[in-house]
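Heads up, one of the protein chains got dropped from this complex, but the rest are sitting where they should.
This part shows subunit A:
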Amino acid sequence: MEELDGEPAVTVVPGVNSKKNQMCFDWGPGEMLVCETSFSKKEKSEMVPSCPFIYIIRKDVDVYSQILRKLFNESHGIFLGLQRIDEELTGKSRKSQLVRVSKNYRSVIRACMEEMHQVAIAAKDPASGRQFSSQVSILSAMELIWNLCEILFIEVAPAGHLLLHLLDWVRLHVCEVDSLSADVLGSENPSNHDSFWNLVTILVLQGRLDEARQMLSKEADASPASAGICRIMGDLMRTMPILSPGNTQTLTELELKWQHWHEECERYLQDSTFATNPHLESLLKIMLGDEAALLEQKELLSNWYHFLVTRLLYSNPTVKPIDLHYYAQSSLDLFLGGESSPEPLDNILLAAFEFDIHQVIKECSIALSNWWFVAHLTDLLDHCKLLQSHNLYFGSNMREFLLLEYASGLFAHPSLWQLGVDYFDYCPKLGRVSLELHIERIPLNTEQKALKVLRICEQRQMTEQVRSICKILAMKAVRNNRLGSALSWSIRAKDAAFATLVSDRFLRDYCERGCFSDLDLIDNLGPAMMLSDRLTFLGKYREFHRMYGEKRFADAASLLLSLMTSRIAPRSFWMTLLTDALPLLEQKQVIFSAEQTYELMRCLEDLTSRRPVHGESDIQQLQDEDIETTKVEMLRLALARNLARAIIREGSLEGS
């Protein structure tokens, strides 16, 4: 066993007094049942009436969020698309596909976040508003982490480009600047606005130097005194060498140019060119990568990873991925300055900067309230072939383990189970077994739902589950007296025993009422009739009735006889069959030949000789036996008469 990574959270079940009463629980696939036992802790007690409720404890509460449902559904499609990415694909095209998938995931998170944000604003009571807001911050943290992982693990940007990606990352997630910019530019005199210098500073901190220059030109227009130094600053900003995506210059060239530019800035600082304007002076210090000057802008940087990226931008723009972790750790330490300890998010980002994927996933699993994030991220990283070697001690790898957890959570939800199926499909080791366990537990309230579940099972050749579902439906139909339906279901399940049972019910009903129900089904059994002997008998017996109705007596007679001689008919039904033969025996023309009559007689004797003898018998039984005896007598008489006629007819036919 591995050690625990943190204290497990305590869940208080409202209404259960665990101090007084013992509790018992049972694990379910995605949830847990908890109830109080009637045992009291005190040794003898007067059976206190305990809490009459059974509680269901769910572990993945986020599954129940209406808005997150959209995330689950939409990402399900992306997940399927990712699984279908051709394994053959290699190199650039594969990477670009994976990056596209990652961006799709992120855009879904963002869409969800925006909707959650709208709902949080519109929320009427403050409590739910707070709840939505906290969801928004969780989603935004998820997106932040995902984006960083995308840059570091999927894009695998080389030195130089790496910083551009990181800048985009920071700009995307520290976005207050846009509203501030609109605010300032919207004012009558932008350069006199309270936040004017804040805005310029933020723009410089984010490396948006073109925008910063435009702002400075406004300042230059407004105060001619500082126009000169503003122009110099503007020129510095313009000439800062950066790597543009389309540019072909080498890294060394860039480093050289950058060094040159850096020295130029240094010169201006030494010359005290901007000494008259403290704002510009501090901007220059920032652009020189001066840590103290940067840390003065803590408020505007708002977090350590912004600090990290700005610091890299102005001190080491061609940072190599391998060196990131050093800068990350020191930035975190500098930024927090020992005043506060890092939060879970900080640790996750730090682990990412250290390229420790497993640590990222582990920390996320602990910090986030749902499995969606880790399951999808891990799956994506696995497709990047980054997790191959890591096997867990219980048989499946981490990707599969997390997908199973997520899918189980979906199955615990009353309507998201369909999504879970596809996730199980892509878990090669334990997916199928899990699906088998879960699918049987889906309540089937309508046939349509049952058909959907059946389709899932049939597509995966889960014969055992197909049989069990059909059986459940057949049982239900029998209970509801829907014999036709029951028969259809048992035919679909190829369940011979149950088909026999239903056929017996049909025959019993026939014996009671003297007519068949559900003829539309029985007349159209076709090859399905062969499923069980009893069903064959039912179909054939009905065929006999149809022939009889159509006055095809000879055919009917031989069918009736063959039902008995081939032993398809259950012995208990023979008397009924023989009684059915009576009107045929009494017809004017001879229908049963002599030989057939002998057969019939043998059947009758067979039946009467094996009749069990009852030791004690009541009046009812005596009466029954009386009727039976009369029937046998009548049959014997009819058979004898028919035999006589048949012999005469056959004899005379042969004679003529």
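Note that a residue touches a chain if its C-beta (ideal position, glycine included) is under 8 Å from a C-beta of that chain, and two chains touch if they have at least 3 such contacts; residues count from 1.
Convention: contacts and distances are computed from a predicted model.
S.K.: According to its UniProt entry, is the unseen chain "Nucleoporin 43", "Beta-adaptin appendage C-terminal subdomain domain-containing protein", "Vacuolar protein sorting-associated protein 51 homolog" or "Snurportin-1"?
M.R.: Per the UniProt record, that chain is "Nucleoporin 43".
S.K.: Going by the contact rule already stated, which one of A:449, A:552 or A:641 would touch the omitted chain in the full complex?
M.R.: Here the residue in touch with the unshown chain is A:449.
S.K.: For the chain left off this view, which of A:347, A:488 or A:503 is in contact with it?
M.R.: Considering all chains, including the one not shown, the answer is A:488.
S.K.: Provide the residue numbers of subunit A that touch the chain removed from this figure.
M.R.: Contact residues on subunit A toward the absent chain are 66-67, 69-70, 73-74, 76-77, 80-81, 414-415, 418-419, 422, 445-449, 451-452, 455, 459, 479-485, 488, 517-521, 524, 526-528.
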